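Below you will find the structure I want to go over with you.
Every protein chain except one is present and positioned as in the full complex.
We just call them A, B and C in the order they show up, numbering each chain from 1.
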Amino acid sequence: MAIGDFSFFHTLRVRWAEADMQGVVFNGHYLTYFDVGFTEYWRASGLEGPLDQAAAGKELFARKSSIEYLAPARFDDMLDIYVRCARLGNSSMGMLIEIHRQAPGAAQHLISGELVYVYADTAARRAARLPDSWRATLARFEKTAIAQ
Amino acid sequence: MAIGDFSFFHTLRVRWAEADMQGVVFNGHYLTYFDVGFTEYWRASGLEGPLDQAAAGKELFARKSSIEYLAPARFDDMLDIYVRCARLGNSSMGMLIEIHRQAPGAAQHLISGELVYVYADTAARRAARLPDSWRATLARFEKTAIAQ
Amino acid sequence: MAIGDFSFFHTLRVRWAEADMQGVVFNGHYLTYFDVGFTEYWRASGLEGPLDQAAAGKELFARKSSIEYLAPARFDDMLDIYVRCARLGNSSMGMLIEIHRQAPGAAQHLISGELVYVYADTAARRAARLPDSWRATLARFEKTAIAQ
Partner (left out) sequence: MAIGDFSFFHTLRVRWAEADMQGVVFNGHYLTYFDVGFTEYWRASGLEGPLDQAAAGKELFARKSSIEYLAPARFDDMLDIYVRCARLGNSSMGMLIEIHRQAPGAAQHLISGELVYVYADTAARRAARLPDSWRATLARFEKTAIAQ
């Protein structure tokens, strides 16, 4: 996976409340950053967001997540959250995330992660097939092929 | 891995602020629960905590984490956070976590997770060998053998 | 206001993720502690909680809050969150909060605060009269008179 394989990133700045006594971002906050990145990826792709999905009785819920901590982010760092859809199953989607710290001349790769979501019918609490329109939109949005 | 293999758990109640618009705990908060469980595991084992480690110029930092979301926790749920040390390397330690919701007659397994920490010299920013006294204490604290 | 005027307190321990780079609890987390205290006060009083209120189309929403920071809480501190209903208006309720750190022989008063909630009809988005049954229950639950 090279950074050039990502079609999208979103930038945010580390908040004071997110750094702990060791002076580094508490590990759980990276999942919040992943979620912000995923929300913005979704918006940029043009697909309907969680409120529209909810209105249609559907939702994406998290099934798995993993984080590899390569180097710590610190208060006030500007972070680029790279997001890519790597796999679309029948009802699941696999996202890859990388977080890089902006630095003049030399961004630093801090975090790698994966998220697996499942698309579901909220009332029935049962997995639902991802809409074909989403597959087409995401295929256009990504530079590189999405695994099935 | 059976629940009987865990020597320790800590109970907490889901806070209002931790449940999202879908009525379920936001996925990132589980890493906070893991951290609370790990802190209490450490206290129960009798080992020196993060403040004592910091005073000695050492720290445990997170290297990897993963979460599998089997079923959602909700506001006001009482959760048992099971914690177990599964592996002790030269400078790394692997922890297994399970979260079960208390329910009369039938606790429900909601979450499985793993944490990998590395013990390090803070000033040198270099991995340090886990103290032998920790290995001995943890071996006594755990019911089942810890992998090397 | 003396501590003896409170009929209720709830104890919690400061989490690692709640302490910032200054080694003290980030100021915003005290409102989470207030909320946990309020939830537990409500449960102890025997009144219906937010989920029951929501099922009846009602809710309590925050109208005002204030916090006075007398001394900082730190990681691992055991905090007693004192909660008292001080005023019941037609649709509003005023709560007083104090947070004291447990310490052998000498608890320390860290935080004083106030919360004002308004009871409302969710669909109409309009204030609703607090039920008389709540007034009676809270009057019994409190040691000292509740202002009108």
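Quick notes on this one:
Methods note: a contact is a pair of C-beta atoms (placed from the backbone, for glycine too) under 8 Å apart; a residue touches a chain by one contact, two chains touch by 3 or more.
This structure is a prediction, so every number in the text was calculated from the model and none was measured.
For the options C:13, C:63 or C:135, the residue in contact with the chain missing from this view is C:63. Taking the complete complex into account, A:15 is the one of A:15, A:109 or A:140 that touches the chain left out.
The residue from C:35, C:77 or C:98 that touches the chain not shown here is C:35. By the touch criterion stated above, the residues of chain A touching the omitted chain are 15-17, 32, 35-36, 39, 49-51, 75-76. Although one chain is not displayed, chain C still touches it through residues 21-22, 24, 26-32, 34-35, 50, 54, 59, 61-69, 72, 122. On the side of chain B, the interface with the absent chain consists of residues 16-17, 19-21, 23, 26, 28-29, 75, using the contact rule stated above.
Following the convention adopted for this analysis, only the chains that are shown with their structure count from here on.
In this assembly, the C-alpha centroid of chain A lies 36 Å from the C-alpha centroid of chain C. Within chain A, contacts with two or more other chains are made by residues 21, 26, 28-29.
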